[in-house]
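Please find one structure pasted underneath; my questions will follow.
A protein chain is absent from this complex, but the other protein chains hold their places.
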Amino acid sequence: MTLETVLIVAAALFSVGLYGALSQQVVVMVMMGLELMLNGVILAGAAFWWFLAPAPEGQVLLLVVIAAMTVEMAMGFAVAIALHRHRGTDMTDMAADLSR
Amino acid sequence: MTGDAALWSLVGLPALVGAGLGLGGRQTERFAVPVSLATAVIWVALAVGVAIGRPAVDAPFMVGTPVGLAVDTLSALVVVTVAVITLLVLMFAAADVTGSRGRFHGLMLLFAAAVAMTATATTLPALLVAWEVMGATSYALIGFGWQQDGKVQAGATAFLTTRAADLGLYTAAGAALAGGAGLALADLPEAGEGWRHVVAAGVLVAALGKAAQLPFSFWLSRAMEGPSPVSALLHSAAMVAMGGYLLLRTHDLLAATGWASVAAAWAGALTALLLGAVAVAQRDLKQLLAASTSAQLGFVVLAAGLGAVAGGTAHLVAHAATKALLFLVAGAWLSALGTKRLSALRGAARRWPLVGATAGIGALSLAGVAPLSLWATKDEVLAAALVESPALYVVGLAAAALSAAYAGKVLVTVCRRLPADAEARYDDEVRGTRHVGVLERAPLIVLAAAAALLVVLALPPVSHSLRRALGDTSAPTAGVLELLGSAVLALVVLAAVVRWRPPEPGWAAGWLGLESATHVLVVGPTLKLAGALARFDDRVLDRAVDESARLTAVTACRLARADVRGVDGLVEVVARSTRRLGDLARLPQTGQLHEYYLQAAAVLAVGVVLLIMLG
Partner (left out) sequence: MTETSLVTALVFWALAVVAVAAGVAVFRVDSMARATYALATSFVAVGLALLLVDLDYIGLVTVLMMVMEMAIMAVYMIMFMGMNPALMPMSMVHGQRTAVGAATATFVLLAAGAVLVPWPERRGVPAADHTAALGEALMGAKMLVMMTVSPVMLATIVAGIVLASHRTRYDRLGDDLKQRPADDPQPGGVGR
């Protein structure tokens, strides 16, 4: 369990999440991809904290990341509802233009 | 003061009146004759006045070279002679010339003014101006009857020949300036060594041309196409005489260069001889008189070459009177009988006794019969020739014999009995009027008197004072033996002509072929050169201009095309590329979320790589 191995795992998680964000059509699935990316980020952050600089500031950063994830989740679900209400769809492809 | 005014008027009065009459057009027809005769009378008075008063004036012209007029003995004699003869000729012309009187009298008066200026000029500018005006009026007067074929051509021949000879005078003026002698006629002998020869040569050529000496004599033959009064004034008494006058005036210059005086003397002598032969061979009265003018002026040129100014001047004056008389007679017979062929004029002297008598006096004077004027004046000249060179004397004597021959030919022809078929031979030139009026007879009487009485100029009492006045005291004078000898010679030749007809060789009848020679040697090459230059101008210079114009147009087109294709094209390309870049920039704006994520990921990756590489 060295820094490099943990980082490689985090990179793998990030890549999988990126694949999901790029390939999924449903808004919620896209958000799941984003979640996975942030998952990878949290793991990487924790690895850096433990192996390079185990100070409280690192933990604060991780908390901020988690807060960001939360905000993103909330906003994403709200937008999905608004989209569904106005366009009757939950797929990002139908949300390509601004107004109708 | 009045002397100066008289001298200016001498030149100015005939010039102004002549110009007025000439330019006046048809309105002047009615009063042209009275005005011109009145002007001529006043002019005679002015001439006598300046001859007595001897004034001198000058007016500024170029720096250091004024236009100067002055009257000394030589000028006085010439001016008075010309003035009187002009008056008489104008009287004759009042009856003889019936069309375009304003133009005729205007040109004659203009000519008179030019002669006055030539005879009184003291500087080359004045001389040149007057010289040229004389030539121009001569051209206009020879071509007076321009409606008929050939008259203007004859005038052009005369004008071009004398004008070509006048180049000598211009060269002389230039050489005088270059030689540092200034342009005053009296100062010409003081030019620098080499320049003096050029000056003398130039003056000699110009004078020979104007005086119709060899090799320029042929123009005088062509000049006979003009009206008779014109021949009487210009081509016997005034214009051709000015050539002789110029040489008499510049005899110092000719003597100073040595070769010029010898050349002048021989030119004059040879002309007298050869043109005398030509005169003997002529069948037309005016042509004979023209050749005889040239021959007699040869004597004047001989005198100038020898430095015998008094003899030359006397001969000039006497010949003027005699020749004017003979030309007027020829003119009277031409307008009365309509012909000037000698064969048709047989016995013409008997039809009008007065005209015939005056013609006889003129012919006898021309022959050199004593005691008429040309006998003694010729001997003055020949006396100087004898002293200078016996060869010259022999040639001169032969010329005198020939003059007796041609004068005798005229005398014999016109004094014959009238043939029965005389009437049939008349009217081959114009319709004759069969009438000789008073205005035509009166001048003849005066001129005949002058031809007889002017002999005094060459005989002791008057000739001595003439020599003193002309500063010519050292010249040899004719002795009694010589005078007697020449009188006898003239009578002998006259008798021979009466007895046997004089021969008429072809070379002499054709004026020695001078005109055709001039055409071949001078006119032909000049015209060819002109043609070549014109072709050069067209093909090279003109083409250069055309080509440059064409090239300019072509260049303009090319530049325009370059501008449209190049510059404009560049601008178009820039605009098109910008538009395409703008279109390209819109492509990422798909609205698709996953594509935006992809773009963001790519940009981030590039940014990170750049950061790592740069940082």
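Order of writing sets the labels: A and B. Residues in every chain begin at 1.
Throughout what follows, a residue touches a chain if its C-beta (ideal position, glycine included) is under 8 Å from a C-beta of that chain, and two chains touch if they have at least 3 such contacts.
Not measured: the values here are computed from a predicted model.
Although one chain is hidden here, its contacts on chain B can still be listed: residues 592, 594-595, 598, 601-602, 605, 608.
Annotation for chain A: contacts to the undisplayed chain at residues 1-4, 6-20, 22-26, 28-29, 32-33, 35-36, 39, 42-43, 46-47, 49-57, 59-60, 62-64, 66-67, 69-71, 73-75, 77-82, 84-85, 90-91, 93.
In this text, only the chains that are shown with their structure count from here on.
Chain A and chain B have CA centres that are 123 Å apart.
Looking at the complex, you find that chain B touches chain A at residues 590-594, 597-598, 601.
Residues of chain A touching chain B in their complex: 18, 21-24, 30, 92-93, 95-98.
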